[in-house]
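Here is the structure we will look at.
Note that one protein chain is taken out, while the other chains of the complex remain in position.
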Amino acid sequence: MQPSNLPTFYSITESEIDLNDLLAKITLTSTGAAAIFTGMVRGVTTRGDAHETEYLEYESYIPMAEAKMKQVADEIREKWPVVEGVAIVQRIGKLYPKTPTVLIACTAAHRDTGVFDAARYGIDRLKEIVPVWKKEVGPSGEEWVEGDYIPKPGE
Amino acid sequence: MQPSNLPTFYSITESEIDLNDLLAKITLTSTGAAAIFTGMVRGVTTRGDAHETEYLEYESYIPMAEAKMKQVADEIREKWPVVEGVAIVQRIGKLYPKTPTVLIACTAAHRDTGVFDAARYGIDRLKEIVPVWKKEVGPSGEEWVEGDYIPKPGE
Amino acid sequence: MNHIKLLFFATIRDRAGVKSLEMDIPTDLTIQGLKDKLSADYPNLKQSMQSVLITINREYAFDEAVVPPNAEIGMFPPVSGG
Partner (left out) sequence: MNHIKLLFFATIRDRAGVKSLEMDIPTDLTIQGLKDKLSADYPNLKQSMQSVLITINREYAFDEAVVPPNAEIGMFPPVSGG
């Protein structure tokens, strides 16, 4: 199969994340395994600075974010050439606890080929270089969540 | 949170696997991360004995299979106490290429807690001890797919 | 005698030609004894009995286990789901 035929789907969206639809978008007749990561809004956080969250307000530098999602997909394929389909979606706007906010999915022929590592890499990388920010609103007011990654030249 | 309140969903089903619904079933206000594995029917296999598949016919020893899925969930929780929700679903019947056939999903507060490894363990374990079999039907006839794991006493 | 129910799956069912069987077996018969009895009574199953997985009441069981009264015995090849 030519790499150019392999499905890559990436999007910043204000709509619900539809896992069934996204899985179908990256399923080929050659793919037997999908590793999918989703992040959801927590209403209660106990690790570190324990707190409650009423909602998160996400924003993005959309055209750059979509370009960086494409880059993450390219990096995944370079590191795991067995990966066939890649889907990366970030939902933005006001999102309440238990709502899926982000999805990374990778498909491959078989599950023992690195497809789990590829999805793990994808979400880690998204949180480093894709320009999306979230403000947390809770009982004690609102606060921007601070990232800590400084991109290097070429990223 | 008491372990008894943690959602565990497991099922042998003839219905479509609905990822959105299953994710919602194991999402709690305390969970911010889900690792999901799905297996799909391949129409074309190139690794090993290369062949084409028209469809797979799955069958199960259903009550035992559901008990063993519960056991897999218990093993996951014992190995990764951070895992909060677990869903394990195997679809049976006649399933065509690109159809999701199996799902394992684990939720946890954060993604760096072993939740990917937990899902990976879950699918590996399902393929060892949950009594489900598939017969492959293709251009050259039909053939049972052979497993190779022999359960040990206590499994 | 103990009354038991046998359930066959996948290749074992294909060879047995039936999904289930009910039978009476001697008290204290082991799984190995049951396999020997099936091999003798059902020639089609003889080859399968060498690599079959066995369950007693939905738990994996092994040759030396004694079959209890009213047992539900599963017989099948290594699993291949997913």
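Letters A, B and C name the chains as they come in the text, with residue numbers starting at 1 for each one.
Definition applied: a contact is a pair of C-beta atoms (placed from the backbone, for glycine too) under 8 Å apart; a residue touches a chain by one contact, two chains touch by 3 or more.
In this text the structure is predicted, and so the values were computed from the model without any measurement.
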| item | value |
| --- | --- |
| Chain not shown, its touching partners among those shown | A |
| For chain A, residues in touch with the removed chain | 39, 58-61, 63-65, 67, 90, 101-102, 123, 126-135, 144-153, 155 |
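Everything below uses one rule, namely that only the chains that are shown with their structure count from here on.
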| item | value |
| --- | --- |
| Distance between the centres, which are taken as Cα means, of chain C and chain A, whole angstrom | 49 |
| Rounded Å distance, chain B centre to chain C centre (Cα mean) | 26 |
| Where chain A and chain B are represented by their mean Cα positions, the distance between them in whole Å | 22 |
| Sequence positions of chain C contacting 2 or more other chains | none |
| Contacts with two or more other chains, residues of chain B listed in rising order | 39, 123 |
